[in-house]
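I'd like to ask some things about the structure below.
The other protein chains are all here in position, but one chain of the complex has been omitted.
Letters A and B mark the chains as written, and numbering starts fresh at 1 in each.
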Amino acid sequence: MTTLDITTPGSAAARLRKASRPKLGHTAVGLLLLAVMLFPVYWMVNASLQPSGNTLTADFLPLNPSFEGYEKAIAQQGPNLLTSLVISLGTVVFSLAVAAPAAYMLAQFRFRWINAALLAILISQMIPGIVIANALYAAYNDLGLLNSIPGLILADSTHAIPFVILIMRAFMMRIPPSIVEAARVDGAGLVRAFVSIVLPISRNSLITAGLFAFLFSWSDFLFALTLTTTEDVRPVTLGIYQYLGTQVSNWSAVMATAVLSSLPAIVLLVLAQKYIAAGATGGAVK
Amino acid sequence: MPTLTTSPAPGDLSPAATAGTAERDGRRRGFRRERLVQALFLAPAALFLLLFFGYPVVKNVVMSLQEYTTRTFFTGEAPWVGMANYATAAGSSLFAPAMLNTAMFTLGSIAGQFVIGLALASFFKRRFPLSGFLRSMLLLPWLLPLIVSSATWRSILDQDSGILNAFLRNLGLIQEPVPWLTSPSVALLAVVLVNIWVGIPFNVTLLYGGLQEIPEELYEAGAVDGATGWKAFWHITWPNLRPVVSVVLVLGVVYTLKVLDIILGLTNGGPANATQTLAVRSYQESFVNFQFGVGAAFSNILILISLVFAVVYLRMNRRAVDE
């Protein structure tokens, strides 16, 4: 690529000029892309507003909406929603606390057994959930962790921790060691350097990884089913299944619960994404 | 694929290249203490992995070497049968089709998810009104329980009354309704399409995060050197995105190989076994036929395949570190 070292001074300016133009066209394209991506979600909302819970006789727009499913979901799923939120946020905090330091070590320091460690983490992602769930049931039963929120947080972290380590490591490999070095020369310990330098500049990846930890936990059904034996602690995913009978299912309530349960999560997602964007404008790596 | 050495970006842009120097540069004093602190950083994660995965992994391997049936759960007795379960798994006439389906399902899903995901991530990297909001809404499919999204997709893909066929017919693209989930020759494609849809949010979010981490100055400097558009992508974006790309791909493969709920929800392995994958086989042997040993053998075969990809990832990774 010989052309690369040819300097064209005008292009940067042109680029900047282009960037400053209003980009409503992009917004329109973005809306279109989103509409295609989210059509199935719309179709689900449509189904949730049909009395039968299916779209066999539905029009494109739910002109005669039935809110029966929503009434049921609101009346029955409120506490479950709260349980889900507590468990999911707990999983985020616990997973990040355990995984972030490990990710940093694996990204920035050379260990002879680093590949073995990465392989072990990857293997942990390959184990079928049901195998882990079966093992945890026996252990939880002996430890008295069944039907407890900490128990579910720990279990849901099995999805999140290996994932967060791998993802944060990939991002943290991009942190120039010189930044940390500078602080270390000034006498900061490893812990202090990590807390006051590495974590702040890793904010984007922390939020991205945290988002996924949240989503993993929010969508978990298997652990919720396996590790609870009463209705005391019941995440909303399990709540949905109370409408899915063996022979007869109440799909309008199922769909309505799915719609309602995604609302608080959406709010959190939008907030989190705002932070990512803000971090980027702040020029995270400097 | 361009390697980091051909990267035209000014200065040393490959942070991986300097990784590790922190500890090599002198600082011999307190070396032991340093090592201890480092170990403490890793300890909680190591302990967690050991506690929550050590036993299940061993258990799954042991189970696959035993004649493990429903009776075993109650009595604990499971005679050793050596490799017999693996022989049963590999010898069944569904093994070859399941392997092929698994390969096509994984390849198709990953290719679709990654390409669309990267395209969307690049698109949303430009800042425009509502971009942040629209981007977060893209994650919505991930918030829906798979049982719900597969039920919705089943109704969309229904041959007679599904909205997709109605839409395609109104556009004049098809004359006869497409038997999405009811024809053995189309069903796998349909399942792949749905899985791509499910996986796009994962790819968009991670790749977007990766794109955000690439300093804007690189592009400005690149633009000065004439690297804009595709050139900028190949010489700036791609090399700098590589650690994220490789982890997204390896995790994507590992997760896709495991996919079960979507297939069970859409076709249950049918029609006429057209969507049988190794994961479906493993589930059905264990929980439909109650042959837990054979089911474990299937899932271990699946783990072995994942391992191959993991090793490839580590290879790529080591190369990146060495450069």
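Everything below uses one rule, namely that contacts are C-beta pairs under 8 Å (C-beta built on N, C-alpha and C of every residue); 3 or more make two chains touch, one makes a residue touch a chain.
By our rule, contacts and distances are computed from a predicted model.
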{"item": "From \"Cytochrome c oxidase subunit 1\", \"TerD family protein\", \"Phosphate-specific transport system accessory protein PhoU\" or \"Putative sugar ABC transporter sugar-binding protein\", the hidden chain's UniProt protein name", "value": "\"Putative sugar ABC transporter sugar-binding protein\""}
{"item": "Shown chains that the omitted chain touches within the full complex", "value": "A, B"}
{"item": "Sole contact to the chain not displayed, among B:G132, B:P145 or B:P179", "value": "B:P179"}
{"item": "Which of B:P141, B:P215 or B:G269 contacts the chain that the document leaves out", "value": "B:G269"}
{"item": "Residue in contact with the excluded chain [from B:L50, B:V115 or B:L304]", "value": "B:L50"}
{"item": "Contact footprint on chain B, counting only the chain that is left out", "value": "47, 50-52, 54-55, 69-71, 73-76, 92-94, 154, 158-161, 179, 181-184, 267-274, 284, 287-290"}
{"item": "Chain A residues touching the omitted chain (full complex)", "value": "51-52, 54, 56-57, 130, 134-139, 141-146, 225-226, 229-230, 241-250"}
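Assume only the chains that are shown with their structure count from here on.
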{"item": "Between chain B and chain A, distance of the C-alpha-averaged centres to the nearest whole Å", "value": "15"}
{"item": "Contact set on chain A toward chain B in their complex", "value": "1, 3-9, 11-12, 15, 22-24, 26-27, 29-31, 33-34, 37-38, 40-41, 43-44, 47, 54-56, 60, 97-99, 101-102, 104-110, 115, 117-128, 130-132, 134-136, 139, 154-155, 157-158, 161-163, 165-167, 169-171, 173-178, 180-181, 184, 189-191, 194, 204-205, 208, 211-212, 215, 218-219, 221, 237, 240-241, 244, 251, 254-255, 258, 261-262, 265-266, 269-270, 272-274, 276-277, 279-280, 283-285"}
{"item": "Chain A-touching residues of chain B, taken from the complex the two chains share", "value": "6, 8, 15-16, 18-23, 25, 27, 34, 37-38, 41-42, 44-46, 48-49, 52-53, 55-57, 59-60, 120, 123-124, 126-149, 151-153, 155-156, 161, 163, 197, 200, 202, 205-206, 209-210, 212-213, 215-216, 220, 223-228, 231, 235, 240, 243-244, 246-247, 250-251, 254-255, 257-258, 260, 279, 282-283, 286, 296, 299, 302-303, 306-307, 310-311, 313-314, 317-318, 320-321"}
